[in-house]
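Note that one protein chain is taken out, while the other chains of the complex remain in position.
In this document, chain identifiers A, B, C and D correspond to the written order of the chains, with residue numbering beginning at 1 in each.
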Amino acid sequence: MSTIEIIVLLPLLAALAVGLGSPARLTALGASVGVLLLSLGTALRFSPDLEGAYQFTSSRTLLEIAGFPRLSLAFGLDGMSLVLLLLSAIVLVAAVLVAPKEKAIKGSPRFYYLSLLLIAGGAIGAFCSTDLFFFYAFHELALIPTFLMIGFFGNGENRVRTAWTITLFLGIGSLILLIGLLLAVFATGTTTFDIPSLIALAKTPGNAMSEGTQSWVFLLLLIGFGVLVSLFPFHSWAAPAYAEAPTPVAMLHAGVLKKFGLYGLIRLALPLAPAGAEKWLNLLLLLLIGNILYIGLVTIAQKKLDRMLGYSSVMHMGYIFLGIAAGNHIGLSGAVLLMFAHGISIALLFALCGWIREQFGTVDFNKLGGLAKSLPELGLLFGFGVFASLGLPGFANFAGEIAIFFGAFAGESEAMTWIRWATVGALWGVVISAVYLLRAYRHIFFGPLPKKLAVPADLTWSMRIPLLLLAATLLAVGFAPELLNQYIRPAINGLLLVSAG
Amino acid sequence: MESALTLNHFLFVSAALFAIGLAGVLLRRNLIIIFMCLELMLAAANLTLVAFSRFNVQDGHPHYDGQVLLFFIITVAAAEVAVGLAIIVALFRTKETTDVTKVNSMKY
Amino acid sequence: MPVYYLEIIVVALGLVVLMVDAFVKLEDKRSLAWIGILGLAVVFALLFKVEWPASTEGAFWRFYSSGDSLALFFKGIAVLTTLIVLVMAIDYSPIILKQIANPEPGAHPQAGLGECFALPLFACAGLMWMASANNLVSIFVSLETVTIAFYIMVAYLRRNVGSLEAGVKYLILGALSTGFLVYGFAWLFGITGSMQLSEIATALANPELNPTVALFAFALILVGLAFKIGATPFHLWIPDVYQGAPTPITAFLSVGSKAAGFIITLRLLAPFLGSPALFEKVVLILTVLAVLTLLVGNLAALPQKNFKRLLAYSSIAHAGFLVMALACSPHETGGEITLSPDTVIAFYLGAYLLMTLLAFLVMTTLRTTIPGEERDSYRGLAKRSPFLAFALLISMASLAGVPLTAGFFGKFFVFALAVESQQWTLLVFGLIGAAAGFYYYLKIAVSMYLSDPPQDSDAAPISITPLTRITLLALIVLILLAGVHPGVILGLIG
Amino acid sequence: MTFLFYLFSALALFGGIGVVVNRNPVSSAISMILSFLGLAALFIQLDAFLVGILQILVYAGAIMVLFLFIIMLLDVREEQRRRRSIVHFIGASGVAIAFVALVITVLSRGDIGKANFTALTESKGPGTSDVHQIGELLFSTYWFPVQIVAVLLLVATVGVVVLSKKELK
Partner (left out) sequence: MDSDVNTLAWAVLLLPLVVAATILLGLKRWSGLSALVSTGSALLTLVFCLFLAGDGNETVDTAAYPWVDLGEHLRLTIGFQLDALSRGMMLIVTSIGFLVHLFSLGYMKDDAGKSRYFAALSLFMFSMTGIVLADNFVMMFVFWELVGVSSYLLIGHWFEKPSAADAAKKAFLTNRIGDFGFMIGILLVWILTGSIYFEEIKAAVGGVGNLALLNIAVLCVFCGAVGKSAQLPLHVWLPDAMEGPTPVSALIHAATMVAAGVFMLARVIFLIEAADMAATVITWIGALTALAAALMALQQNDIKRILAYSTLSQLGYMVMAQGLGQVGSDAGMFHLYTHAFFKALLFLGAGAVIHACHHEQDIWKMGGLRKKLPITFWSFALGTAALIAVPFTSGFWSKEAILETALNENMTGPYILAMIVAFLTPFYMARLVIVAFFGPTRTKDADHAREVGPVMWVPLVLLAAMAVFSAYGFLSGPLLARGRADFGHLFSHFGLTAILSLTGLVAGVAAAVYLYRGKSKDPLHIPLFRDKFYIDELYLGLVRLFQDSVAAFLDFVDRYVIDPLVARFPAGLALTAGSFLRVFQAGNVQSYAFFFAIGVIALIFFLIL
């Protein structure tokens, strides 16, 4: 058993244990803290000098038929997946801490924590897999528990319908993705599902896919991954799902699982089909501008915090797409950094939103107000979330965004190219996100306290710990992005090296 | 065998009889008759088989494999008729009808 | 042990069951099923021990393929299916008895149950013969053995209108398809002058072959086969028959009969696909069939509220994926492609066996405790019996093709095959089908997990016999195992 | 001989039509027997004496008697007309005609059917009759399918008993 295998299997085994009857919350907590510690340990032992190479690899061959790609349960980490592993681990710990105590869960707490662990296990597995098949399969593993969690423990009248919508969207997205992946694998005529070998193969002269194939591969992967990341116009599942999901699920999905699609685009789509990426660049720009400007404006129109956060998380995906569209070192580093930052910040906001909903029974802007006076801790942490989200320097998000903007602008040309125009649009999105986030902050925390509102006690320590964990991460990475960038830099270098070669 | 008769003659008769059986299956309402028509189709198919068996001469004999298959077909058909009629009788006992249009409680 | 002993043992088992039923006075005839179950378990174990004879001279081998691991795999499917069907039949026997029992005093209260356990065994023998049949004659007789056994079993609940109706429908359409099949056999025999598939293949590969006639024969045979495997437009019997038949028999039909249908189809298609003159047309028509089947199976399932009928449509839908794999047959065998349609179909059917039987097993277990087969009867099942609900959830997830279940690999291989043979149209429709599948399978999960139990249902816990529990567990474990490690099934294909 | 072919063909075909159009089930059954007789004659014309006889014995004899017996047993009345019988008629005959038309196309395009039959070797000796030949085939080469058929018949027997016995004991 290598370390990564333990990291991946820990949540799954914990889920099994919960299913078989061990104390749910304790097991989940133990497993998640274990994952966090192991991931941190891995990060410390990680050597950033090895450009793009996977470290801590392990592989077990499962299926070998001559002619058919070999299938193995293989794990490994490069800088990019390490960062996402850290993200998963941190959000997982926070989500488990935020999750209600066993007694407070209506229905089966066992089932609740089991699903939670499965979702996390799926995400972690997907980020750590170096085998294409398991990369895909682990993500899907999280789908059913997400579905059940939203439908079962979600809030709101329409939760079942919402659970449906998200499952169908993600299911169909994954199917499209699957076909794209298969197409890529067979077009390289390869005999393996091993991602690094695949990419290396795709670059071997004479073995590269034809431009037509690349174009198809990229389009399929873009749509497939895009649906999973709520790329405009395939976004309509996201806001209701996050609004109605139980808090930990919203944290895990919006924070972690959603990043899978972006990770996939960087990890697979760009290196496998660079010509396709070039061909569809303008489409991608159009769609991401849809994400940023269109969704941004839609977000402004929201009247409830949960939906607003849902839409805002859709909107912010646009920036990461922009980094991917840039396709250069700067943009991709920014994209990865922002993936991490957004994951943490949106988890923080959803956690707070869940707390507010639980305490006040509403997240309607019009029914709340003036909370900063009586709940200063809440106000402060929420402020952290808001300002991180709107890209204020000092928080991790800013570092990612600015790198993305520079990446998208980079280039020899002294004229305005399409991507630069798109960046201008994206920059306007920064104004838009400030509008809705500050509006939310203003409505909930500023102004006079509505008379009917019964104000509870401020955050308890059991709630503060996860929130502080998230906020501290945001600040730490914001002040010193190199904490993560030291891992990202060689990974992206390696990726581009491969792409160029 | 006179030269005027070709294989096509037999094949055509067989096909026509097969089609008649098919039409009967589609047309009649009585389950028993429908079942009879199915047997008619089977018998029509047999004619093709025999014709081909006669046509594919082996060592101056008809190709007997075809006729052996025919033997099996007849046997199976007999068994099928027995079972089929048993089912129809059982249906009649519970439903008091052999009208195919009344056997439609399960749909969609 | 020579391979052909297997069928003999199974037939002998059936005879033993009949004899014991006739001559031994049994209080509880359900113990007869144990004979079958244990016997089949032994047969299943023996499958791994068979020997192929060195010499295949002799009349027998004209009808029985030798050295054929695919046949062995399908025999395994037949045995396993039958075994689980017998397990289901035990749970289901109260309902059978209600429909056939004799109210007269003096009669055995379980009269007629023994035959119910014997018939599947004979059908199983037929299925196993089908798996090895390599001659039109043996194909025909084994196929008919199975079919006639199924006529009887479908109509077995002889006081139940539904069962009889299903029997009649199956009978008429089955006989119709047999008619076409026989007619097609006659033509095939006529143009090739042989009953032996290998010789037929040689004859069809002859470049001077008249394609029209060959294709006509092919069309007629395809009709018969499409009926067996439930491909559109010859699928119409499936929902009604599945609904009316006793649930274990439905499971048997859905898995055993379909699997055997596919092995026959593979065998009979091979000569046509091997003929350069016919290849394109054959693939084209298979593509059309696959598209139609995918659409009909998956879309018609969407509004379906009866769970049993839903599984019927699902069986059509899966037939669609299987035909899709058929339509991806490579132009030339050998060469680079080794993920052959045979292997894919075999794997798919193996996975399909596990997940479908799991669903049916849950269904039979519940049949005595919940009022009907409507989807609404499953509402809130998770609260009443978490284990059964979980089993059904796994089954549905696998049927829907969620990764890390066996069902996913089935679809995965089919899609891989389609990509490899560049069947883009098929891919698109496969995609639509799989997407729709997500909807209707998970709808069951919604009922079980996300809805409250119906008002009138009693909250009494649902009892599960140990045998059923073990079988359920085994199926779940196998589904998940094969979902991570498809070699579990693929290894058996050889 | 040609004349005989046409005669028996006509008998078979009209018998078949009789089955379809007669509304009285008994008449249908009788027509069916006629049709089978014609068919058997055609078999014999094709030098298949054994199967011709079998056709008469098994089909026209046993099977049709069974049918008639059941018709009597169930006291099946004359079939009532359908409401939209003309639609059904057109549909069914359309399908039948289309089928025949397709077969004619196949026959006209295929070349094998146009050829004449090759003459058989006249061999008069013991063991050369088709009864002998087929019998030998059945019990030597074809022993295995025969065994399967045995199982099939067993199944059918059991099934018929279970399904149609008045009360099971």
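Please note the rule applied: a contact is a pair of C-beta atoms (placed from the backbone, for glycine too) under 8 Å apart; a residue touches a chain by one contact, two chains touch by 3 or more.
Keep in mind it's a predicted model, so treat the numbers as computed, not measured.
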| item | value |
| --- | --- |
| Among shown chains, those touching the left-out chain | A, B, C, D |
| Absent-chain contact - pick from B:7, B:25 or B:44 | B:25 |
| Residue of C:4, C:156 or C:218 touching the missing chain in the full complex | C:218 |
| Which of A:37, A:286 or A:301 contacts the chain that the document leaves out | A:301 |
| Per the touch definition above, residue among A:279, A:439 or A:464 touching the missing chain | A:439 |
| Of A:40, A:410, A:453 or A:476, the residue in touch with the unshown chain | A:410 |
| Chain not shown, touching residues in subunit C | 168-169, 172-173, 176-177, 180, 212, 215-216, 218-220, 222-223, 226-227, 232-234, 236-237, 239-240, 281, 284-285, 288, 295-296, 299-304, 432, 436, 439 |
| For subunit B, the residues touching the chain missing from this view | 22, 25-26, 29, 34, 100-101, 103-108 |
| Absent chain, residues of subunit D that touch it | 91-92, 95, 98-99, 102, 105-106, 109 |
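Note that in this section only the chains that are shown with their structure count from here on.
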| item | value |
| --- | --- |
| Inter-centroid spacing, subunit B versus subunit A (mean Cα positions, whole Å) | 65 |
| Inter-chain centre distance, subunit B versus subunit C - centres from mean C-alpha coordinates, in Å | 27 |
| For subunit B, residues contacting two or more additional chains | 18, 21, 35, 44, 46, 51, 53, 55, 65, 68, 72, 76, 79-80, 83, 87-88, 90 |
| Numbers and ranges of subunit A residues touching at least 2 other chains | none |
| Partner subunit D, residues of subunit B touching it in the complex | 1-13, 15-24, 26-30, 32-33, 35-37, 39-40, 43-44, 46-47, 50-51, 53-55, 57, 59-62, 64-65, 67-68, 70-72, 74-83, 85-90, 92, 98, 101 |
| Subunit D to subunit B touching residues, read off their complex | 1-2, 5, 9, 12-13, 16-17, 19-20, 25, 28-29, 32, 35-36, 39, 42-43, 46-48, 50-51, 54-55, 58-59, 62-63, 66-67, 70-71, 73-74, 76, 79-80, 82, 88-89, 91-93, 95-97, 99-100, 103-104, 107, 112-121, 123, 128, 130, 133-134, 137-138, 142, 145, 149, 152-153, 155-156, 159-160, 163-164 |
| In the complex, subunit C residues that touch subunit D | 11, 18, 59-60, 62-64, 100-102, 104, 106-108, 111-112, 115, 118-119, 122-123, 125-126, 129, 137-138, 141-142, 144-145, 148-149, 151-152, 155-156, 158, 190-191, 210, 212-213, 216 |
